[in-house]
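In this view, the complex is presented without one of its protein chains, the others remaining in place.
Take a look at chain A:
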Amino acid sequence: MLFRSSTPAFDMNIEGFHTGQHLANARKQADMRGLDDVLVVDVDCHHYETDNFAEILEYIEDPSLKQVALNTYAYKGPSAVLYDQPGYQDLGGRVTRYLERKGEKIPEDGRPREVAQTLRWMDALSVDYACLFPTPMLFLGLHPQPEVEVNMARAYNRWITDNILPANKRLRSMLYLPFNDPDATYRMVQEYGKKDGVIGFMVVSTRYKPVYDNAYMKTYALLEEMGLPLSFHASYHWNDQLVSLTNRFITAHAVGFTFFNAVHCANWVVNGLPERFPKLKVIWIESGLAWIPWLMQRLDNDYRMRTSEAPALKRLPSEYMRDMYYTTQPMEMVNNHKALELTFEMINADTQLLYSSDYPHWDMDLPSTIWDLPFLSEQSKRNILGLNAKRIFGLDVSDRFPENHGRAASPLVDTWRQDVVPAE
């Protein structure tokens, strides 16, 4: 694979990419921290469903839409079927695995290649179980045709529950909900809620449907009854009217990935949905953590002046938010360490925070980002890395959960201080 640089003298050619080799330093980090002896559940990671797109399109149930999708895909690729957008996640080739992973050689063993490819990075990061999500489909919430989202969601969910989840017990998923169609959303939970490997359902946040709409109440009730978490996975769309004000991907990402989750979360709380569904577990994914204290403070301050506009609430908004769950990535590991520590305190991280890597995306976080936090006890680290997820998803981890605790050696890198610590 040729990566173009600023001048031909620095063009770079990479051959023979192997996920395990790319992540060799991650493997060493895990060894030196003894992470194989720690249960690690990655609540948000991805594959590229477009790697198997022709196969997935065959699962579309609507015959006319399927015919259009197959022919459109054949001449224009997956972007024309889904709802792609401008974006430079790979930083113009600087994050090399985006291009490299497509050509990675995986021995054929009858399973879709991403099963082996996913297990390669899981082993490198010392992840025991991973909740797998698609990638380009995360833009479907803004597709102008709701029936495309419904049909793609149904096709993908059938495909992943038929082919991927049964292939290895370490792979799980919260299935994509076609949220723009409330009835199809309800049917999805009914039909797929008890499938093997399904540990909950996921709504992509980037859409213009409000979570308080009465049309969704039967779905929330069903999820609560089944004991399945509902997650909101952040995304962005550069054509969204607000995000389109930004002219650099860094801004579109920093704002876009937090904005929709913040709006949905505020709606969820202010409309009293935690009072209506007190046992429904709600998870906010991939917005980082800094937005949570911001929203807690804004809502609490306003609520005490405008209590009449949120009459369903019996507690402060932040108290409801503290009962929700959040995934770690992309954790704001900046120079203000006090801010992160306070955030952990404000969200009851010990019981509410769930580790996520977001691998293979550019802003992925390794388990060491949690393990290296100096303000956490070892028990808190274990809770965040895996035990909280085990509890809220009801995971049976008996095949991998260890008894003994490893002894850590030199950690190679201190992700807290962001400094290298070479082996002695």
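By definition in this document, contacts are C-beta pairs under 8 Å (C-beta built on N, C-alpha and C of every residue); 3 or more make two chains touch, one makes a residue touch a chain; residues count from 1.
One rule holds in what follows: contacts and distances are computed from a predicted model.
K.L.:
Given the options "Cell division inhibitor SulA", "Metal ABC transporter permease", "Rieske (2Fe-2S) protein" or "Quaternary amine transport ATP-binding protein", say which is the protein name UniProt records for the missing chain.
P.N.:
Going by its UniProt entry, the chain not pictured is "Rieske (2Fe-2S) protein".
K.L.:
Which residue among A:Ser5, A:Gln145, A:Gln190 or A:Ser244 touches the omitted chain?
P.N.:
A:Ser5
K.L.:
Can you tell me which of A:Thr19, A:Thr161, A:Asn180 or A:Thr415 touches the chain that was removed from the display?
P.N.:
A:Thr415
K.L.:
State which residues belonging to chain A touch the missing partner chain.
P.N.:
3, 5-7, 9-10, 12, 22, 24-26, 28-29, 91, 93-97, 335, 362-366, 368-369, 412-413, 415, 418-420, 422-424
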